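Just one protein chain is left out here, and the rest sit where they should.
Note that the chains are named A, B and C in the order they appear, and that numbering of residues resets to 1 at the start of each chain.
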Amino acid sequence: MSAATTLVALLHGPDQPGLVAKTAGWIFARGGNILHADQHRDLEEGIFFQRIEWEPSAAASASAEADAFREFAGVIGMQARVINTAHRPKVALFVSKADHCFHDLVLRWRASEFPCEIAAVVANHEDLGAAARGYGLAFHVLPVTAETKAEAEARQLALLREIGAELVILARYMQVLSADFLEKFGRPVINIHHSFLPAFAGGRPYHQAYKRGVKLIGATAHYATRDLDEGPIIQQDVARVTHRHSVEDLVRKGRDLEKMVLAQAVRWHLEARVLVYGNKTVVFD
Amino acid sequence: MSAATTLVALLHGPDQPGLVAKTAGWIFARGGNILHADQHRDLEEGIFFQRIEWEPSAAASASAEADAFREFAGVIGMQARVINTAHRPKVALFVSKADHCFHDLVLRWRASEFPCEIAAVVANHEDLGAAARGYGLAFHVLPVTAETKAEAEARQLALLREIGAELVILARYMQVLSADFLEKFGRPVINIHHSFLPAFAGGRPYHQAYKRGVKLIGATAHYATRDLDEGPIIQQDVARVTHRHSVEDLVRKGRDLEKMVLAQAVRWHLEARVLVYGNKTVVFD
Amino acid sequence: MSAATTLVALLHGPDQPGLVAKTAGWIFARGGNILHADQHRDLEEGIFFQRIEWEPSAAASASAEADAFREFAGVIGMQARVINTAHRPKVALFVSKADHCFHDLVLRWRASEFPCEIAAVVANHEDLGAAARGYGLAFHVLPVTAETKAEAEARQLALLREIGAELVILARYMQVLSADFLEKFGRPVINIHHSFLPAFAGGRPYHQAYKRGVKLIGATAHYATRDLDEGPIIQQDVARVTHRHSVEDLVRKGRDLEKMVLAQAVRWHLEARVLVYGNKTVVFD
Partner (left out) sequence: MSAATTLVALLHGPDQPGLVAKTAGWIFARGGNILHADQHRDLEEGIFFQRIEWEPSAAASASAEADAFREFAGVIGMQARVINTAHRPKVALFVSKADHCFHDLVLRWRASEFPCEIAAVVANHEDLGAAARGYGLAFHVLPVTAETKAEAEARQLALLREIGAELVILARYMQVLSADFLEKFGRPVINIHHSFLPAFAGGRPYHQAYKRGVKLIGATAHYATRDLDEGPIIQQDVARVTHRHSVEDLVRKGRDLEKMVLAQAVRWHLEARVLVYGNKTVVFD
């Protein structure tokens, strides 16, 4: 809403007295105006978390203030990410054949729900090419087989570097990214997958859920890590199902859940509301 | 609400043409009046399910009609349970120290939400004795240790037989019933337990969920089977949690979920709305 | 999923003994096979409702069977709609400038979620023309002003007649259809609108809800009637909001609700699951 540049810092580190006063005091002393500040302390682990958004002094350069804050955070023992909200990060969408998350994300982006640029759509199949180009998006097909996976990932990494991608969204990409890829990319990757109570191992989970007669199906959005589907959870939701729902109904309801949960996770990430530590997130919603 | 006796039949068996016509025709021909009829076909497995509730002819004896329907069901290849809704089954509540599900169930029962008699409260600890007696309920303490478990179960079975229990509700009983107990009792046992996405093995699940940063916690009510926590699911629900919730908050929210989910499952069971086949339920809600 | 033609009947009329037996018996006697049958009795008003889906005998013509059933229904005192599920009704989408429901409906339709043909997109503004044509849909702009409303409605009616529209979906059309239009069209019109607890009269409801500090916002899909926003309710849902949500957030969450609720209502309508009587629906979901 505001034309002014604002900065958002996500901090965490060992808890100690006076942290709220120190960060707020630092900003105030430099002529900044705090718009939002949200703190959390994990009392079990003794960790302090903060999301703080402020307008830096009109006299200062935003990037210089961001650098200064990072330095200050180190002095008080905190790790900090500082984001300039005027910056619109480049995002790559990884897709396969399923199009529901793809269309949903692109339409929300066009409706100004996501402060980012969609710099590329990367696919292992041709299926979504026409739709992507119809939206005016660059579409790259990089087929992946067991034999060519290493090579395909190398090409994906080269592409991500070339476009300056700061985030990858796996919009039902259906391929596991290697630990090597994740390490080399070195930036966040958000994934969406179905979730059930109880959990089902193996393939065709909606069929398994149907056979087990579950009353709820779910979806979980999380950051991708080496252990697939085990990364820090950003958002989850469920939908109610009954015996009147066929496997096809479960799959359809699952698509709706995946769209909603992934979109919410992406929005929170882009608004710098998600702070990761260990295998857990703090979401300042 | 109605003073009249009604019968409810829960049928299932191999699907075949004409089943709806046959059951409805049988009832109509004998002067009965169908109040509700709900059918379901599992198209994958070729099974027909029906819940049908009717007022038998005023000229007939309800129990004779129930017997006649059971015989008729066998003729058309269906398994059937037939329940007289005027009958209020005897129920035993198994409790331990936690009182939230206990109070919730008893208060709902006193508010006429459950068509049953609570014939006994069976506990492995004294803690809920005063409360049970305050409600005017018979309270039986049968302590259970690893050494005395077989003997305690024998005494529980004797008690259940004595009171004519037709249902056991494990209201946070916290003890695993042996396969031998379940077989000898031979009637339904409903259990409630917490559920998480993802699932957590081992003890202190709320602590594990907290550490993992889950965004939803859940509860599942199911029939107890040999495989603990793996029996047919009757009802499930979830509640949203955030980093602002402590482990204590998760436990408190878990209590609310357990109360609501268990009460709903018990109500459906007592209203003869739950049909079990294999490891799955069809709930005619 | 099935290649076979099936018929669905939606019946209602004065309750009387034997109705389930009569409808099922009629179908069985003519060699039909009932796939689903769901009954409901409104005990307060003494009305019987039924949705029954069956495969007619392979030897019979589906349309002849449908006609025969309608005649039979009249004989037993019931009003009946009978739908051939192989028939894909022509649907007209009415839109204005907002595109979220428009894209959502079209994408679901392309994903085979809706058994219908989208025969026309009718708009009072040009804004969605390119998108509609991009989907390969016929787009008709019929501007509406207070002075031209009667004429515009006449042209809309002519268009609907020409394409044989059997359903109009108001996908955020933002114009009130006159009672005269609804009567002349004579077929169902489904509308979506926001709902709040408490309700707010007047304009800018999200601003009013924000000022009132509501904790839930909602959306309601209903059939359009003379009394705008007062027709029979098909589906409703809500989303939780807090003080941390701005008016823009409420509007965004409202869009998501509108999409989900409208899509569900349209699906139920097209699957012949919605039976209207008086100002109320029975949804056989």
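The criterion applied here is as follows: a residue touches a chain if its C-beta (ideal position, glycine included) is under 8 Å from a C-beta of that chain, and two chains touch if they have at least 3 such contacts.
Computed from a predicted structure; not experimentally measured.
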Which of A:Ala21, A:Ala58 or A:Ala146 contacts the chain that the document leaves out: A:Ala21
Residue of A:Gln39, A:Ser63 or A:Gln175 in touch with the missing chain, whole complex considered: A:Gln39
In chain A, positions touching the absent partner: 1, 17-22, 24-25, 27-29, 33-41
Contact footprint on chain B, counting only the chain that is left out: 1, 99-100, 103, 107, 111, 113, 134, 244, 246, 248, 252, 255-256, 260, 285
Interface residues of chain C (partner: the chain not displayed): 40, 42-44, 49, 195-199, 210-216, 218, 220, 229-230, 232-238, 242-244, 246-247, 279-283, 285
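Keep this in mind: only the chains that are shown with their structure count from here on.
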Chain A-chain B separation of Cα centroids, rounded to whole Å: 41
Where chain B and chain C are represented by their mean Cα positions, the distance between them in whole Å: 37
Touching two or more other chains - residue numbers and ranges from chain B: 40
